[in-house]
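What you see is the complex with one protein chain gone and the rest in place.
Labels A, B and C are assigned to the chains in the order they are written; within every chain, residues are numbered from 1.
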Amino acid sequence: MASFEPKNPGYGAAATAMFDAQPAMRTLGISIVRLAPGEVELAMPHSPAYTQQNGFIHAGIITAGLDNACGVAAFTLMPREADILTVEFKTTLLAPARGERFIFKAEVVKPGRTLSFCEARAFAEHEGKTTLIATMSGTLMAMLPRVAAPQAPNTTHP
Amino acid sequence: MASFEPKNPGYGAAATAMFDAQPAMRTLGISIVRLAPGEVELAMPHSPAYTQQNGFIHAGIITAGLDNACGVAAFTLMPREADILTVEFKTTLLAPARGERFIFKAEVVKPGRTLSFCEARAFAEHEGKTTLIATMSGTLMAMLPRVAAPQAPNTTHP
Amino acid sequence: MASFEPKNPGYGAAATAMFDAQPAMRTLGISIVRLAPGEVELAMPHSPAYTQQNGFIHAGIITAGLDNACGVAAFTLMPREADILTVEFKTTLLAPARGERFIFKAEVVKPGRTLSFCEARAFAEHEGKTTLIATMSGTLMAMLPRVAAPQAPNTTHP
Partner (left out) sequence: MASFEPKNPGYGAAATAMFDAQPAMRTLGISIVRLAPGEVELAMPHSPAYTQQNGFIHAGIITAGLDNACGVAAFTLMPREADILTVEFKTTLLAPARGERFIFKAEVVKPGRTLSFCEARAFAEHEGKTTLIATMSGTLMAMLPRVAAPQAPNTTHP
């Protein structure tokens, strides 16, 4: 795993503040378990309110956790003045989301001035066993105040 | 758009029952607006409880609507005894999920005995204007009772 | 389908020149069939050199056609000084790539100053029948000379 140098020395507080500013995370009961430059781990308890027809957590809710893990991980490597948004992600569902608690681990694969690429994995903790239940591959975008972010020259990559 | 022949004449009641059996849909306030063989339209009101840091609906919640639209659309073309699960999807976020109401339209691109492929679009209704805000491309799988579903022969596609 | 206004009145010549500058397209025998603002159609003959173990065209080669169709479609809507690169795409394979000729149709779903989103479909022409064999959902990026492309302000989308 790559080791990243954060541009914002206060990355931890900034990422936590961005996370805490999301009512959706509070509503779903998702919290930050661990935070490091380019890496994050979130946790979510089981809630019957977010299940599908077989009693497993709905794929969209698992995706909310994975996406937020990617967003926070990417955000830790962005400059202080950046806001972040998700461009796209793919979620693959490997096993039913059955458990008492769910863990979302994300890491930045490649940070960039404009675009950052992340991967995340969701795990279910069920009766003392931890199972990989889903993966995500996502693209995130730094939104910067206009003057601070000139575009890359031709033939240079994101 | 393709026109599909449902295998289950009671596809409407079956799809509605499957949808209604999902607590997550009730919790998010998502409902079925329109249902046809291989096509579905869902609607969801805005809820501050599911927003991210800029007041837009969280990408995971938009994904929950898109994924469910795909699932119901695919389910309308499956045999009566099938259950359904999502294999994977990609969500692309084109514009902020800002609005009073959100619409999720899905259609089956190719139904199959085992795998079905769907596409969906999410729209935001905001101050009388409807905007395309996200797209999904997803794979869904029919789960059939063991005896009823022999596998395809070599070199035949899903 | 949306109707788009090209920023570069010479979009046709520019897109054709960009396409012609790609040795890979020449090697695979891919050519432009139709070009309009935000839309393109490419064609490729069957070639045994690019088949997989069952005699169908390899998924990577079908992807090359789909990706290039997306790239040319997005490029028609970019300013004259832009170069283009692909950020990511998802390819879904619906049916075997069996045929004498393959068609790749792409259209821009949402153009943007930095990112453009496209969808494409691949068709096989086989014994007088045309079959949808694959779909793509992709993100492309405009690379602009540094001075010409300030970044978007906070909370505005790509």
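FYI, contacts are C-beta pairs under 8 Å (C-beta built on N, C-alpha and C of every residue); 3 or more make two chains touch, one makes a residue touch a chain.
Keep in mind it's a predicted model, so treat the numbers as computed, not measured.
Undergrad: Could you tell me which of the visible chains the hidden chain touches?
TA: If we consider the entire complex, the absent chain touches A, B, C.
Undergrad: Please pick, from C:Asn8, C:Thr76, C:Thr91 or C:Thr114, the residue that touches the omitted chain in the full complex.
TA: Considering the complete complex, C:Thr91 is the one touching the chain left out.
Undergrad: May I ask you to list the residues on subunit B that touch the chain which is not drawn?
TA: 83, 85, 87-88, 90, 114-115, 139, 141, 143-158
Undergrad: Extract the touching residues of subunit C with respect to the undisplayed chain.
TA: Given the touch definition above, subunit C has residues 18, 21-24, 27, 48-54, 57-61, 63-68, 83, 85-93, 96 touching the missing chain.
Undergrad: Counting contacts across the full complex, list the positions on subunit A that touch the omitted chain.
TA: Subunit A touches the chain not shown through residues 54, 90, 92-96, 109-110, 117, 119, 132, 135, 137, 139, 155, 157.
Everything below uses one rule, namely that only the chains that are shown with their structure count from here on.
Undergrad: Looking only at residue numbers at the subunit B/subunit C interface, is the share used by both copies over half or under half? Answer same or different.
TA: same
Undergrad: As a quick test, compute the distance in whole Å between the mean CA positions of subunit A and subunit B.
TA: 23
Undergrad: Taking each chain's centre as the mean of its CA atoms, how far is subunit B from subunit C in angstrom?
TA: 27
Undergrad: Would you give the residues of subunit A that are in contact with at least 2 other chains, written as numbers and ranges?
TA: 83, 85, 87-88, 90, in rising order.
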